Structures are given as C-alpha cells and as structure tokens.
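Of the protein chains in this complex, all but one are displayed in their positions.
Chain IDs A, B, C and D follow the sequence of writing; residue 1 opens each chain.
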Amino acid sequence: MSDATRPEPLVFAPKPADPPPPSSIGAVGWMRANLFSSVPNALLTFLGAWILYVTVAAVLDWALVKAVWEAENRRQCLDMVGRAGACWPGVAAWIPNLIYGLYPKDQAWRIDLGAVLLVAWALPLWLPRVRSKVAIGLCLVLLFPLLASYLFMGGAKGVVWTAAIALGLAAFLWCWLTALAEMRRGISFGALMARLLGARDDARAARIGQASLLALYLVALALVLPLELVEVPTRLWGGLFLTLVISGIGITFSLPAGVLLALGRRSEMPLIRVFCVTFIELFRSVPLITILFMFNTMLPLFLPAGVEVNRLLRAIVAVCLFASAYMAEIVRGGLQAIPKGQYEAAAAMGLGFWQSTGFIILPQALRIMIPSIVGNFIGLFKDTTLVSIIGLFDLLSMSRAVGEDTRWLGLFIEPFFFITMIYFVFCFLMSQYSINLERRLGAGQRR
Amino acid sequence: QQTLEQVRSRGNLNCQVGLPTPGFYALAANGTWSGMDVDMCRAVAAAIFNDPSKVQYQSVTSAVRFTSLANGESDMLSRTTTWTAVRDGQLGLEFAGVNFYDGQGFVVPRSSGITSARQLDGATVCVLTGTTTELNLADYFRANNMRFTAVTNENVNVLVETYLGGGCDAYTNDKSGLAARRSAFPTPNDHVILPETISKEPLGPVVRHGDNNWGDIVRWVLFGMIEAEEMGVSSANVTQMLQSPNPGIKRLLGTEGNVGQGMGLPADFMVRVLRHVGNYGEVYERNVGANTPIGIPRERSLNALWTNGGILYPMPFR
Amino acid sequence: MRLGAFVNDATVRAIFYQAVTFAAVVGLIWYLVSNTIANMATRGMSAGFDFLDVSAGFNIAFTLIPYREGDSYLRVFQVGIANTLLVAVIGIVFASALGLVVGLARLSTNWLIRTLARWYVEVLRNTPLLLQIIAWYFGVFNLLPRPRESIALGGFMWLNNRGAYFPAPVPQDGFETVLGALALAVGAAIAVSVWARRRLRETGRAFPAGLVGFALVAGVPLLVYLALGAPLGWNWPALRGFNFVGGFSVPPAFCALVVALSIYTSCFIAEIVRAGIQSVGHGQTEAARALGVKPSRTMRFIILPQAMRVIIPPLISQYLNLTKNSSLAIAIGFPDLVSVWMNTSLNQSGRAIPIVAMTMGFYCVVSLIVSFALNAYNRRILLRER
Amino acid sequence: MNPAGRSGPAIELVGVSKWYGTFQALKGIDLAVAEGERVVVCGPSGSGKSTMIRCINQLERHQKGDIRIHGQALCGEPKRDAPILRETGMVFQSFNLFPHMTVLENCTFALTWVRQMPQVEAERIAMAHLERVRIPEQAAKYPLQLSGGQQQRVAIARALCMAPRIMLFDEPTSALDPEMIKEVLETMVELASTGMTMVVVTHEMGFARTVADRVVFMDQGEIVEQAAPADFFSAPRYDRTRMFLSQIL
Partner (left out) sequence: MNPAGRSGPAIELVGVSKWYGTFQALKGIDLAVAEGERVVVCGPSGSGKSTMIRCINQLERHQKGDIRIHGQALCGEPKRDAPILRETGMVFQSFNLFPHMTVLENCTFALTWVRQMPQVEAERIAMAHLERVRIPEQAAKYPLQLSGGQQQRVAIARALCMAPRIMLFDEPTSALDPEMIKEVLETMVELASTGMTMVVVTHEMGFARTVADRVVFMDQGEIVEQAAPADFFSAPRYDRTRMFLSQIL
C-alpha cells in the first residue's frame, strides 16, 4: 500500500490541559486529601492536634516560659518560681563538667583539639574529587586512636608510644596532603612529590613516593618529640567526652572483631565455629548491664593479685565484647547478602581465602552494612548510659552530680532534661544520616 | 609497710569516696572535692606528703565500694561507711576508727501529723539500697511489729524526688544526711525529722585487712585530729604551739618523742595534718557544722568531745 | 612424608588452627579460673551456693510470689525471676499493641497522624531508655495524687502515687467446680468454631462462632458460679492509715517500667510493622480490591499473612530486647532480677560469682528457648513458601 | 454492534478527567464499549491507558465526568459502587497473585469471602476456570512455583471465577518472555470467542488484528482515534497514529 492511496493525515493537536478542580489542589485540596478525607480522619486530626498541643505546650511552659535564667543557687530559683519552671543557672554552671567531666579545665583544650582533629581528618571523606577515601577512612579508624590516646591521657611517653603518636600524626598529615594533592592535581601525594622532584621513570617515582612518606614521618616525629602533656588519669574523664570515648572505642573495636567472629561463624572448622557461635549467642542473650556488672565486680577476681585494671578500661572491655557480638550478626547478614558467584569468580581467578574475603567480599558486604552499623552505633551510644550504674562519670552520672552540689542541691530534673536533649540531638542526627545513606545506597544499587 | 610504700612511690593517695554527697564528699561545679570524709583523705595525704592535694579521689557506687578497696584499687575508703562486725570480719576490711557518729532517722511531711516513728505502721518508706540503712529499717519495723513498704534506689536524688512527689510517706537515711536534704527541699519547714534514731551508725575510714601499719597511720591521723581539738591545737595556732611546754602537745606535734617513727611517718606528721587540714573541730565546722548548709549542731551531740558530753574519745597519743 | 606437603594439606591446617584456638580458649579459661580461686582464697571469699538458704533479711518492694524478710536468698532469686517475667510479658503485650497501632498510623492517609507517629518514633527511639524510664517515673507516676485523693477507675481500680490497686480474688469452697465449668465451656467454644468453619466450607453460610463462643465461655461459668452461691471472695483494697491495704497492687516503679519499656519497644515494633506491611506490594491490595474484597478482609487475609513472615523474626528479637532491657529497672528501684539479685543480694551477701552466673544463666535460657521457637517458626514458613 | 441485544453500552465514559496533583492524566475521555465488544487500547507510554482502565475499575478515582457500567453510574462511594464493580474483572501486568495461597485458594478466595459461596462449590467453579486456561494440574501449587505465563493464566482464571461480564486487561503480557506471551494470548483469544466484553491495553498488534472489534489509540490523555482494526492498521487518520504504528510494527 503506497502513500498515494492514503488521504492526507489529520494533524493531532493535543488539548490543552485543564487546571484541576480547585478542591483537589492547593491548601484546601491538600487539607482535604491529608487531614479531612473522611469523618474519622477529621476526628483523628483533632485528636492529634490536641495531643500535640497539650504535650508541647506543657514542656515549653516549664522549660522556657516559666524558667529562671539567673540565680545564685537553687534556693533563689525555688523562691522565684517554685518548681513550676526550670532552674537553668545550675545546669549552666555545670556545663563544663557535663561536657568534660572532671578533666582539669585548663587541659580541656586537649579534648577540643582532639575533636577538631577528628573532624578535620574525616572532612576529606566528604570532599569531592578525593579518591583515596578508603585509605583515609582506614587511617582515621586505625591511627586516630594513637594520636588521641596521648592527647587525652598525656604523661610520660616511652619510645614505642612516641613512635605510635608520630605515626598517627604522620597519617593525619598524609591524609590531608593527599586530599589536597588529589583535589588540586588529581594525583596522590607520593605521585605529586615524584612529579615535583622530576622523577623520570616509574621505579624512581615509587622510590620518591616512599621517601616522601618517610620524610613525613620524620617531620611528625620531630613535632611529637618535644611535646609534653600533663598526665590526666582516666578517672577524671567524664561527661559527654567519656560517653563518646566509650562508644567510639566500642564501635572501632567491634567492627574488626565482629568481622572475625562472623567469618568464624561461617567457618568450616567445627571447633572455631562452635567457639564463635557460643561467644556471640552468650553475649547477645544477656543484658549489657549484667556484663558491665560482671566486669566491674569480677574482673579483678579473674586477674592475678596485684594486677589492677583501670575502671574505665573494664567498662570499655565489657562494651567492646558486647558490641562485637552484635556486630558479628550484622556482618553475617552482610556476608549472606553477597551472591555465591562472587566467591566463585574470585576462586576462578586464583585468589586465596584472605584475598577474596578482604578485597572482594568484605568491601561489598561492608557497604551493604553501613546503615546497620550506624544503627548499632546509635544503640551503643544510648547504652553508654548504663555505665553510670557501675559508677563511671558519664553524661548521666554527671547530670546527677549537679543535684549533689551543695549550691544546687536537689536540682535533678533540669540537668536530666538537658542531657536527654544532648542524646536526642546526637542520635537523631546519626539516624537521619543512616536513613540518608540507605537511600543513597539503594539508589546506587539500581544503577 | 606495703601500702605506705606504694603510696609513696606512686606519689599520691588513692582515696575512695562515694558518689557526690553534700557535707561528706561533695563535688563542686569547679571539680573540687570537699567534705568530712574528703578532709580525712587530705589529712592522711598531708601526713605522708606534707601536701593535702596529693589525693586521687575515686568516686564509686556503694555497691562496689568494698570490692574496689579489697582489690587494691584504692588505698583507703573514706565514705560514711558503717562499722559492722560482718564488714570488719568477713569482707577483708579493717575499720580505722570513727570520724562521725550517725544514726538513722526519718523525715516526714509536717502535714502528716506524725510525731514519732512508732506511728509509721503501714507506711511506704524511701530507703537507699545496698546500705545498712536498708537492713536497719527492716529490723526496726520487725522489732516493733509494724509493716512497711520499701521504695528502694541507689540514688539519693531519686529517693528525695519520690518522697517530695509523695511517692513515700517517709524518707529514711542517716540523720546527718536528712538535715542537709531537708534544707534543699522547696519548703524545708513543711517537713520534720522525727526524734527517733533507729540505729547506731558509727562511720569511719576503712582500709584493707592485713596491712596493720597502714591501718595505724589512718587511725592515728584521725585520733591525732581529735586529740588536737581536745588540746586546743588548730591550724591557726599550730606554729605557736610548737613552742608549747605542754608535754601532751609536745608529743602530739612530735617535738618530744617520736610517735610517727613506728608507722614510717616523720615525727611531725601531725603538724603537717593540722597545718593543712586542721583539727577535728575545724573539719567538722567547715563541712557540716551549724554554719554550713548542712547545719548539724555539734553541742551535746554524740560527735562532741567526751569532755563536752559527746563520745569522741581519742586514744592517748603517747 | 615431606613436611611441606604436610603443612600445605588443608585438613592438617584446619586441625592445626582449631587446636590452637581450642588451646587458647582452654588456656584462657584455666588462667582465669586459677586466678579467681587464688584471689578468693586470699580474700576469704567463697564461691559455693551454700548461701542460697541463708535468710536475706531485706524487704522487697514488690513481689509477685509471696516473700518475707526472713526468706532465703534462693527465694529472692525466684522473686526476681517472677518479677522480670511479669514485666516482660506485660511489656510485650502492650508494646505489640502499641507498635501495631503506631505502625499503622505511620501509614495513615492522615498527614497529621502520619507525622505525629513519625516523630513519636524518632523522639523515643533516639533517647536512651534509661532516661525514659526515669522520666516516666518522675514525670507521670510520681505526680499522681496521694492515696487520699486516689483516682478511682470504675470502682475496682485505684490509682495513686503509691501504685495501682485492684481487688484480689480469693477462691472459696466450690470454686474448682466453676473452674471446671470454664474448662468445659472453652472446649465447647472450640467445638463450635470448628463446626462453624466446616459449615462455612460446605454451605457458605457464616455462623457467629466468635459471639456464641464468647457467650459460652462467659456465661456457663457465671451460671455455675451463681448457682453455687458465688464461691469467690474478693479482697478489696481499702484506704486504711497511710494507704490502701489488701487487694493486689503494683508499685509506681512497675508502672513506669512497663510503660517506658512498652513505649520504647513499640517504636521499633512500629517500624517493623510498617516495613512488613510495605513489603507487601501495592499490587496485592489492588488485586483484592479488583476482586471486590473489603478493605478489612484484605488486611486480614492478604496483607497481614504476607507481612507476618517479614515481621515475626525481628519482632521476636525485639521481645528479647525488651526482656533484657527490663534490667534497667534498677534505675527506679523496681526489684527485677538484676536489681534484687545482682545488685542488692550481691551487695549484702558478697557472693559475686554464683550470683552473676545465676543471673546470666537465666537470661541465656530465656534467649535459647526463644531462639529455638523462632527457628522452628522460620522453618515452617520456609516450607510453606515453596 | 450489540450482540447480547441489551440496551445501552456495557461501559460508558463521558468527559472523564483525572488529575495527579496538577498533572492532567485524562482529558475528558468519551468512550462507549458495547456489551460483548472487544476493545484494544494502545498508545505511547504515559498516554493514560492504564489510568483510564483503572478509573473504569475505580482503582483510581476520576475527578470529573461520569463512568457508567451497564448504565449504572459510579459515585466514588466504595460501598455503593461495589455491586456495580462486581461486573468487572481485572488482570494486571504483574499478575498480583497472592503468594501465600495455593493457585486454587487464589481462585476460591473471593468466591467464599465476597460471594459467600460454600467452599465445595467455589472449588468446583475454580477448577472449571483453571481447566479453561488449561492448568488444572497446577491447582495445589503456590504461584511462585509457576512460570510467568502460567501465573498470568491463573490470574485470568481468578478474575473469571467471579463471573464478570466485563474483563479489563492492563498489558497482561508485557512482563512475560516470548513463549509465555503466546500461551497467554491464546487463552485470551479463546476467552474472546465466548463473547465476553473485553477492554485490553496491549501492544500486541497481532492480537488486536485477530480479536479486537475496535482499536482505540490514546495520546496525552486523549483518545486520538478509534477504528476497526482493519482500518486502523491500514489507514490511520492521524499523523500521530501513523508515527506510533511505524514504531511498533
């Protein structure tokens, strides 16, 4: 059939779109669809609004409207508003303690510096065009503690510790130099040095790269050697700082331990499997508080007479073991999500067990696990409140000490409210971050 | 000598106190400790180092205080601990004396109209757990054939809040604590402390069992402080008193004889204690006396000197 | 044989690794045990269970099973377990109900309800449970009126800041007969529902089996009860002296604990329920609607059965979490196992090792039982899948 | 045009408009499908085919215009529309079988719970329809154990069990592999031969040629043109239609 026999086609002109009926758009439409779509729905709306009003208004009234902002001691607050409004000056006076614990306040800059270092170290992970993010992240997790431990504890540093601190500092410098080099030139720090020094061949470039790392280490060592910090015993650590230290160590330790336990649980060697399963199930089935109790009262019994284990360390050991058991289950979930074909492909290419686990399986599994890991971290962070029960001066214990201060005797609700807010803000930000990550990862999986 | 050597080589004294409690081991917003029991620690440190600040305070819950001392974490325990036979005999502890005679009492709302503990049959009582108070309370009610319901907690503030909210009819604790707590109530005058004292609570510093010398040091620092008050030696006049002809004072201040020698302390260790910390009376007035927020009057109380009608009776310093 | 081949043999290597692990674990345990024995000897502590029949001597604020100050430590242990289980069971019931409601509210078409539910979850999930328990205790239960101004609920429950009071039943002679009648009625109700289901299958006519069953279960024992002249006394709580006396009561700490645990756990359950329901594709709802099935039946027969497979495993682990979290009772002094046993008893008796071991043993047993049940369930739904 | 001899069309759409937010997905659709007529709807992706068919079944509520099924208008009130909508059965692109029920239970479920039919009777009917789509031997299996083609045939049987007088199909074959498409289309051709009213959204032009009484072509929420398949394929009137046909044939 040829075109000649066909009539000239009509041209299809689409109708212009009408505006939707007013009741289905705009504020009215939105309210009809979302608040008053039916009678029960409308009732629910009123109920919800009422609940919202009652709770929020009561809290605001106490915490802001009727609150006392300036007073010498609690008696003055009580004389002004009784207990109808919050008495904030007591909390304000204790804020340094709530944050740093009994850490000597003239040394508190060390904690601040530690926090700044941590943030600065993590910053390149969010910068675009930085390629060595994995290396920087690993450095951060593994080597930041070296630097931070001395910064926070201070005291005499032996040869080994000095070397370790210098390693931490060198790693920090390397991370930033690499990040800068990659952002400006798109090449790593070593390669940049090689290029600046005009290396002619690859072997020479590699050698220059190594030499520059060594030089960096020497620089760091030179910086560290004259550094002298007063010792601050861990029993003075407390407040938010302590809470962060415990949960931070808990998470960094539990990740590798959890990986090992999870691999052990999947191992084909029955004894190792049994050991890992027993450990995981035992620690997962009892409350953290009993583990803390046990370590607090029994660890000294377990160790030879005279060996004294720092109380903070005991709590940290308990938290680490507990967190590892949970992490092991998360990792197991991640490992299970990796298709068998990945193992087979790795085996077919001649990779051994540790190579295929370390380079093929774990990187993929970890990526899937990130949201759960963040979730675990939130849980751990909240659980650190339990160390107050064994008498460590974490945020919660510190908030109780406010009410034992002779000036603020009995001030109990306000510091409590204050630290609840701190916990909420931290946990909420983390959970939002994890939800975000989950969404991004989900999008990545769908190409 | 073991503990003393450890303390000397460490360069400071590990002194265990409790969770902050006004008057006895209070923590201020600037992070410093003060109080009766804290001064006990400072006195021992002063005796050893001539520097009362060489103390590391360990603040531990009452639940683990004895373990923490027994396993060597702390050198002495100075935290309103009641001297009982079981503790002294079975827990591997040694009581070094009494620095405060206390007794358990009750506080009730004035509006309840209660004037005697005998009227508390059927009441709900707020009581600290893990302490002798908990056991005394049960004993008292059983002995008087009365019934009660206990509201227990480890945290005094929780109990006080519960009491103030009406969650219990009475709050019981050592009377020293009751007065201080009452003073911090929104309306102190609406509450009364009942006259009964239902237990004997001799509170004092504790050391590990087995190191007698260390026990002697703590004990005689304590006795020395009381003796000093009895003899009228205080931080203000201790320098002049070095010239005092009184043989008792001379022995106390080490200008004659050498009491400290046997314990591994210098002869003038009490001079150091008195200069830096003061005598018992000063410590008392500074921390819990009538002019402090705690406000426990001393006259005619058990904690007055035996010469003033109390039972503070230091062993002779010779 | 050549050593190299020996070392390279996978089986030999596996045995070697296992032997090393085994030796390390056994060595560690031996080391710890020997240290402990030595330490206990020097401190004059004893590890035996002989203290269990010693009189404990302290008062316990709330006991589900009878207890007096003179009772033994073993009894204290039992009291602790009973209290913990009570909190766990009641908490689980409330948490599930609340979690379901909030989970459904998260999916509501009403924006305000959806948003409120979201913030309910966000706020409560992101603050430590310990703080929440304390907050409930002081923020609500300690603020209830004093005994004299108790809130009377329906004339059989009183609420004040000392707790909640109910009348306690006191069975008298002949009450066994009523119980027997109850058992018979339950049997009859089951028979009716079986018959009704068969009738529905065969004739398509529904029979109100639920209603009839309820009438049977409620009515028959009631008739027998009345016929026998009401052989059940009630111990009514009465305001005498300081407080209500008699009846059955739970202290405010219990209420605060149960409420806090239920609410905290309900956030996690809500998220599980939501995820479970969302895991059932929208297509299922549409297909059911296209067949003319009512929304309520769609939920019951189509959505929930499918969502359940996704919901059950994490739900069970939340139940376990709730049970474990009940140990935070210590913060407000409710005498659960950890508080009354691992804290008070340990303190007063000083027997750290047996007490810690018994506490952990209890939690392990609970967790093992639940895990077995869960695995059995998982196997069953796996079978149904294919 | 009206084989069953009844008065009025089986489905009638008058000026039906539908908005998603401010986006107008249907722009005043007018369409009448006579009893026993077989209409194939085609058009480019996003032209509103699914939306239209889902409006007929009230899975989406339209905001303007009227939809009448056998002369009875839908009012948007689920309770009152239910008896009218029982006349329609729907088959989805992604089958939407209930995976936790066997094939037989899938088919009897609505019969027992909506029609209140005795189980035995329901099973008889279900088996009859499963035989009609030629998979009676799969009755005891679960949907996920079947191939895609078999699943779609179960979905058709399930819809048929409710004895609808109108069947709506929304791209019933587009999620299937080529061999399976064949078996499902054969089932549909057989069904058409029984004189059932059918509205089929599909791109299978072979099916349209053999079975359809009319082909409706949609674009941008409008019906551009409709014609008997012979005319539609040989002499489309609009340039838009021609372009579309040149692409998919």
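The rule we apply is simple: a contact is a pair of C-beta atoms (placed from the backbone, for glycine too) under 8 Å apart; a residue touches a chain by one contact, two chains touch by 3 or more.
Predicted model, so just to flag it, every value in this text is computed and none were measured.
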Which residue from A:A163, A:L260, A:L351 or A:L437 sits in contact with the chain not drawn here?
A:L351
Options A:K15, A:K105, A:R184 or A:R367, residue touching the unrepresented chain:
A:R367
Which of A:P40, A:G158, A:G198 or A:G341 touches the missing chain? It is A:G341
In the whole complex, not just what's shown, which of A:W30, A:Y53 or A:F359 touches the removed chain?
A:F359
Under the stated touch rule, tell me which residues of chain A contact the chain that is not displayed.
202, 339, 341-342, 344-345, 347-352, 355, 359-360, 363-364, 367, 445, 447
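Keep this in mind: only the chains that are shown with their structure count from here on.
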Neighbour overlap between chain C and chain D returns A
For this structure, which two chains have more C-beta pairs in contact than any other pair?
A-C
How many angstrom between the C-alpha centroids of chain D and chain B?
89
So, in whole Å, the Cα centroid of chain A is separated from that of chain C by 31
Report the inter-chain centroid distance for chain B and chain C in whole angstrom, where each centroid is the mean of the CA atoms.
44
In chain B, the residues touching two or more other chains are 63, 67, 71, 154-155, 158, 161
Shared interface positions of chain C, touching two or more other chains
39, 134, 138, 330-331, 343, 346, 352
Among all the chains shown, which pairs meet the touch rule set out at the top?
A-B, A-C, A-D, B-C, C-D
